[in-house]
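Note that one protein chain is taken out, while the other chains of the complex remain in position.
In this document, chain identifiers A, B and C correspond to the written order of the chains, with residue numbering beginning at 1 in each.
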Amino acid sequence: MSLLLIALLAVPALTAAVLWALPAGTGDRVAAIVGSVVSGGVLVGSAVLWWDLVRPHCPCTYRLESFLGPPPRTLPGKIYAYAETDISWIPELDVRFHLGIDTISMPLIALTALLVFLCCLYSLRITPRAGRTRSLIALLLIIETGVIGTFSALDLVLFFLFFEVVLIPMWLVIDIWGDEHDRAGRRRAATTFVLMTVLGSAVMLLGFLLVHRQAGTFDLEVLGENPVAGGHGIALVAAVLIAVGLAVKMPLWPLHIWLPDAHAKAPTVGSVLLAGVLLKLGSYGMIRILLPVLPDATATIAPYLAGFSTVAIIAGSLACLAQTDVKRLIAYSSVGHMGFIGLGIATMSPEGLAGALYANIAHGIITGLLFFLAGGIKDRHDTSDLRTIGRALYARLPRLSGLLTFACLASLGLPGLAGFWGEMLILLGAYHPGDSLPRTTFLVLMVIAGLGAVLTAAYFLRLIRQLCQGDPADNPATAFAVDVSRIELITWAPLIVLTVLLGLWPFTLLDYWTFS
Amino acid sequence: MPLIIPLLLAVALFCIGVYGVLARRNAITMLMSFELMLNAVNLNLIAFDAWHVDGLATGQTLAVFVITIAAAEIGLGLAIVLLLFRGHGHVDADAARDLLEQERGAEQ
Amino acid sequence: MTITWTDWQATAVPLLLALGAVAVLLIDGFWRTGTKQLKHTVITLITGGVILFGLVFVMSQRDAFKPAFCRTAVEGPAECSLVLEPLTIGLWAVLLIGGLGVVGLSAYRLLSADIPVGEYHFLLLSALVGATVLAGARDLATVVIALEVVSLPSFAMVALRRDRRGSEAALKAFLVSVLSTAVMLFGISYLYGVTGSLYLQTIATRMPGIDPDLRRVAFAAGLFVIVGFGFKIAAVPFHGWLPDTYSGAPVEVTAFLAVVSKSAGVAGLLVLVTFGVAPSGSDLRIVVAILAAVTMTVGNLAALRQVEAVRLLAWSSIGQVGFLLAPLAVGDAQAVVAYLAAYVVVTLGAFGAVAVVQRHRPGGLFLSDYRGMVRSEPGLGVALVFFLMVLAGLPPGLAGLFTKFAAFQAVIDAHYGWLALVMALNVMIGLAVYLRWVAELFRLPADDPFSVNIESPAVGVISLCAGAAVVLSILPGTLFALAG
Partner (left out) sequence: MIATAWRVVGVGFSLLVILAAGLLYGVDPQQTAFGGSFVGNDVFITYDLRTDDLTVLLLAVVGVVSACVQLYSIGYLNERVASYTALVTLFTLSMVTVVVSDSLFLLLIGWELMGACSYLLIGHYWERRDARSGAMKAFLMTRLGDVGFLFGIFVLGLGYDTFKISELGDSPISPGALTTGTLLILVGVIGKSAQVPLQTWLPDAMPGPSPVSALIHAATMVAAGVFLIARLYDVFLAAETTLTVLAVVACVTMLFAAFCAMAAVEVKRVLAWSTVSQLAIMFAGLSLGTDDGRHAALFHLLTHAAFKGLLFLCAGVLLHQVGSAAFVVLRRYTRRGALRKRMPVTFVTMTIGLAALAGVPGFAGFFSKDSVVEAAWHHARDGSTVGWIVLVSVCLTAALTAFYCVRLWLWVFFRTPALAGALGAFEDDDPMADLEEPDSSKLHEGSWLMLAPLIVLALGAVGLGYADGLHLNWAIALATTVLAVFGALPAYSLWRRGADPRPVVLEREFGVDPAYQRVLVVPVEWLARLTVGGDRDVIGAYVRATGRAGVLASAGFRKLQTGNVQTYLTAAVVGVVALAILAGVIGS
């Protein structure tokens, strides 16, 4: 099935090329349709791939056993590749074109495919004011290629490569289709985003090269078999470099500074992909590379990683409490949530890792939904500033604001919705972290993170209170033609359904991630 | 004659040449300073050649080449200076400043 | 007495080029009848043919080892002045490709009218002769002479238009270069004095053995030699002449300077550093590393705010040289050649695009003149974006990415951590530089979009470069296979 995986990578990119080949004037609508069809195909393909992956025959799943009893354990983050493609690409540099998936990366790939598909679907009717939908769709597809590639790369250089593929398209998306009222602002946001990320990935590359110097290979499978030992010296340096590089992407406090602007200025689809998918590259990299390749060194830096993550949780939540812009607020909430994920990874415990992975998915879905909703509100009011929008949205847009409330509740980790399991497992992981880690530190961090969860609730309720509730009398209701249009409903429905499903039935996913 | 004397002389020549290149504005003078420097080199080469006597007189050979090079350089240099004079009406090296970038649309 | 022997195949390419040069000169001189176009075309064809033949020959000689002008040394292996070996092959290939590209860029109706065709091509070929010899040279005398043979024609080319700007540009380049030659020769004289030989390998073998008092002298001498090349490749702080000369010379000549003469300089430095003057572990390599760090930083930073296309390319080429010096400092010839190859190809393309715009747009010097080209001139715009991305080393410009990657790897493997960090920083700055241009290209044109029908030769050259860059991006292995 490795052909299928390669197709998942190639098809979007080729489609993008084809779209650009289309004449400029025509084909905006066509482009949207083509994009939707293709990304839909990719979604189906990833679904097939997933099904094939978890089929009993495959050695990297334990679905059957999990009904019989405790499934076998796997090392956290270590790849048990399926649908492999392994071609020597640049022998001089010891770079291989090595792709493959396992149960860690598959859900993320599916998530990517889903979100891109929804974005294209959304663009069928609702497009940024700048027009040029053709290019927008093409860029979205290229981003899809890059992200799926990152999630399926089994070679450090390849990982780095796909990691970089995403940058320029996203920069263009923000720079061209961003907030049409604030030209300089969106330009600055885009540039800050791309430059910080590039610096981060360059630093990460240094780490990879150090790993190569120590281990003599870039191949994740080989490195998983015999990781770089030693918690100090070169290994430590490499771990720090890689962690910093990924932390920029993730982003962890205090490297998060590019995020609020980028999310706030980006067009709706851009924010959705940024928050839903791109941030996951960082956390995925940490799980996929740091833990299995540099276990000892990671153990050395884990407490600091956890500390910064906790700071991120608190700082993000506090920052949200003082925001006056919907999109900025949601962006900062991502900082907090990614902080939770970072904490989960830093615990190096099975619970924490499973939680982090689960939170990855959940955050992708919920925040995607949130940004869709925020985009809807912004399109209707032509601003995302709370004070300008006014209050009492319940009166003006009952359905939309109802959905917003739902999404907020989901995002603040209400049990029964997707957000809960991730955070719960992460806190559980922090309650008894990996053996080599200082337990007391993590207990303190757990408590602080718990308070952070309360703060999260606080700012989301504040948002609901300031935006949805309020006396219609003193904000005269502007009449809106549609509350929630059909396309919006179609686009958002899958996310809503998934939020509920993942909240009520976590077991299917959790069974994939049985670490020891 | 100890080796050191010609070497010191060469260094002195070279330094004078460098001074001339940096201090004098007239292009022709600068070319002459270059000549001084190259001759310092020649002096060195000859001296060293005399110092360790190897089979084929490498130093002297190179010295001959250097002289040739100097000739060629001066030839071209004079041509360029001529061109400069035709264009600018003077041969002051530091007065030729047409090629500064224009300040236009610095921020678009 | 000593007998010297020669494998003439090693000298075939330079000889061929020299013959071509003479032929061109003669044709130019004795051509009376016939239209200007015909003459120009013929000359172009001859020049191109000669270079192409040389290229084919070089490619046919892959992984051969053919020394020339050798004599049995007193101790150790034979001492040779010119050696044809994989490294030489790679460098020659790069140089010849560059030359070919420049010839293509200066085809009929591309070369600005007030440049005499014959001289131009003659000078071009003779400079190529020097460049090829320089890449193969293995003794200091040959190096010096070859270097001069590269430099002097290029100054002449700069001044070839015989106007104010040209003369000034030539003067600046000339003065700086002459000073550099003098300094280098001074250094060489001391090297000779210390080691008693001009053969690189002999120097390399004797260098460790010299008595400690002379060690500092030897060090200073090596430093002078390297500095001489520093002028040539415009490493900071020896770069002052470059932006002015680039903006003063005709675009084709600028392309020549940026591609051929710069590659020649790098080739010479590479030969010097790897073969004799700075054997691994010597402090001189630290000097080169420092040069690299300073050069890339200053170059990129200065490019950050440029508003003229050519000047931006000039400064960014300084930054690129910094990146070239990094693997050079650790003596990784393979990485250097690969980087050089990628750089040559895309720089040719970029200059081609710039030439087109400057030719068709009155006073089209500024980045703002490129606004919206992706929409109005899709082919050219996309190609330019691709070239810039290769220069920045980001996808889709995989050729640039992997050559930078190789540079990083070389530096890291040689334990130059600090240099690697500086390079990482510069990747960011460089990206910032090129993004400003890319942004202009992608913006919607405010007024009069740039749209013309481009001359077919230009289209040919640019699309060739683009095609080559694409191929190199898909199969970066070929880049690294160049130098064996």
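Keep in mind that, in the parts below, contacts are C-beta pairs under 8 Å (C-beta built on N, C-alpha and C of every residue); 3 or more make two chains touch, one makes a residue touch a chain.
What you see is a predicted model; the values in this text were computed from it and never measured.
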item: Partner chains on view for the chain not depicted; value: A, B, C
item: Among C:Phe69, C:Phe231, C:Tyr416 or C:Phe450, the residue in touch with the chain that has been omitted; value: C:Phe231
item: Contacting the left-out chain in the complete assembly, out of C:Leu223, C:Leu365 or C:Ala399; value: C:Leu223
item: Full-complex contact with the absent chain, from A:Ala81, A:Val95, A:Ala319 or A:Leu437; value: A:Ala319
item: Touching the absent chain when the full complex is considered, from C:Lys66, C:His121, C:Arg138 or C:Lys172; value: C:Lys172
item: Identified contact with the non-displayed chain, of A:Ile389, A:Met424 or A:Leu502; value: A:Met424
item: Hidden partner interface residues of subunit A, rising order; value: 66, 70-71, 73, 192, 196, 254, 257-258, 260, 315, 318-323, 349-351, 354, 392, 394, 402, 405, 409, 414-416, 420, 424-425, 427-428, 431-432, 446-447, 450-451, 453-455, 457-458, 461-462, 465, 468-473, 505-507, 510-511, 513-516
item: Contacts of subunit B with the absent chain, listed as residue ranges; value: 18, 21-22, 25, 93-94, 96-101
item: Those residues of subunit C which, in the complete complex, touch the missing chain; value: 171-172, 175-176, 179-180, 183, 216, 219-220, 223-224, 227, 231, 236-238, 240-241, 243-244, 283-284, 286-287, 290-291, 298, 301-305, 429, 432
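Here is the rule we go by: only the chains that are shown with their structure count from here on.
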item: Arrangement of touching chains [line / ring / star / complete / other]; value: line
item: Chain centre separation (subunit A, subunit B; CA means) in Å; value: 63
item: Centre-of-Cα separation between subunit C and subunit B, whole angstrom; value: 24
item: Centre-of-Cα separation between subunit C and subunit A, whole angstrom; value: 44
item: Residue ranges of subunit B touching subunit C (in the complex, touch as defined); value: 10, 14, 17, 21, 27, 30-31, 34, 37-38, 40-41, 44-45, 47-49, 51-52, 54-56, 58-59, 61-62, 65-66, 69, 72-73, 76-77, 79-81, 83-84, 86-88, 93, 96-102, 104-106, 108
item: Residues on subunit C engaged by subunit B in the complex (per definition of touch); value: 1-2, 140-141, 144-145, 148, 152, 155-156, 159, 162-172, 174-175, 178-179, 181-183, 185-186, 188-190, 192-193, 196-198, 243-245, 247-248, 305-308, 311, 365-368, 440
item: Complex interface listing, subunit C residues touching subunit A; value: 334, 375, 378, 382, 389, 394-396, 398, 401-402, 405-406, 408-409, 412-413, 417, 420-421, 423-425, 427-428, 431-432, 435, 438-439, 442-444, 476-477, 480-481
